[in-house]
Structure formats: C-alpha cells, structure tokens
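The other protein chains are all here in position, but one chain of the complex has been omitted.
Take a look at chain A:
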Amino acid sequence: MERNQQLRRQLASMRQSLFDQGHLDEQFILLEELQDDANPNFVEEVVTLHYRDSARLITTIERALEKSPLDFNKLDGYMHQFKGSSTSIGAKKVKAESTQFREYCEAGNGEGCMKTFQLLKRDYATLRRKLEAYFQLARQAGPNEIACRPK
C-alpha cells in the first residue's frame, strides 16, 4: 500500500514536471480526459502512434535538409504534417519549434531551418524519453492512476 502510494506520488510529480518544464500543454490534458474504463490506455496509445508516425517524418525532413538547393515548399509540407501530430499530443516545445521552422521555410532561410531542426530533434527526443518513463511508471502504479487530471 505504502509502496503504491509512493509510486503514485512519483507519478504525479513526474507528470507535473512535464508541464512545468514546458514540454506539454493543455492538449495532453484533453487526451487524459478521454481515457476511461473502456479506453484505459488511450493516452499511451495515442502517444505511441504519434512517435511511430513522427519518426518517419523526422527521417524524411533530415534527408530533405541534406539536399542542395533546399526545397522549402517540401520542407514546409513535411513540417506541417509533423506539427499537426505534435500539436495533437500537446508537445508544446516541439510545436513551437515546428512553427519556427516553418517561418524559416517561408523566409527561405536554410541555416535557420537547420538550427531549429536540431533544437526540435533534441526536445522531441527528450519528451519521448520522459513520456516513456512516465508510462512505464504508470503501469507499475496501476490503471487507476494513469494520467488523471489533478483535482
């Protein structure tokens, strides 16, 4: 019982830090609210779907950034897709960097695109790692404690 309470406190703290550090926004809370007894793992399922989908886009964008000259229309198109998916799970920092990247595309600023993409990849990997740890702990704590909105 005590061990479980400790896990729950750790889980709540982990979750809060994701918001405090600016990694997640209120869209993540919307996903949590869609989780219920019939869909107990909805948040993790959607996040997993996102990382599967976005990993492909990251690779595509990387390859497109290696080309010369850069095709800013294509890059913008890829990032539009990536941003949509990131926005859907509440990935706040990544979403902001996606927006910045698209602004550089519109300006035809290749260097800006590349620098922003490096930042984006860093924050993307960080959030992925943190969410994986969060869901792993949530599984240990038990289904009732997965990402419940604080009262």
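The definition used in the following text is that contacts are C-beta pairs under 8 Å (C-beta built on N, C-alpha and C of every residue); 3 or more make two chains touch, one makes a residue touch a chain; residues count from 1.
Everything that follows uses one rule, which is that contacts and distances are computed from a predicted model.
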| item | value |
| --- | --- |
| Protein that the absent chain corresponds to, by UniProt name, given "Potassium channel domain-containing protein", "Acyl carrier protein", "Geranylgeranyl transferase type-2 subunit beta" or "Response regulatory domain-containing protein" | "Response regulatory domain-containing protein" |
| Residue among A:Thr60, A:Gln81 or A:Asn109 touching the omitted chain | A:Gln81 |
| Full-complex contact with the absent chain, from A:Leu34, A:Ala55 or A:Ala125 | A:Leu34 |
| Those residues of chain A which, in the complete complex, touch the missing chain | 26-27, 29-31, 33-34, 36, 39, 42, 45-46, 49-50, 53, 80-81, 83-85, 87-89 |
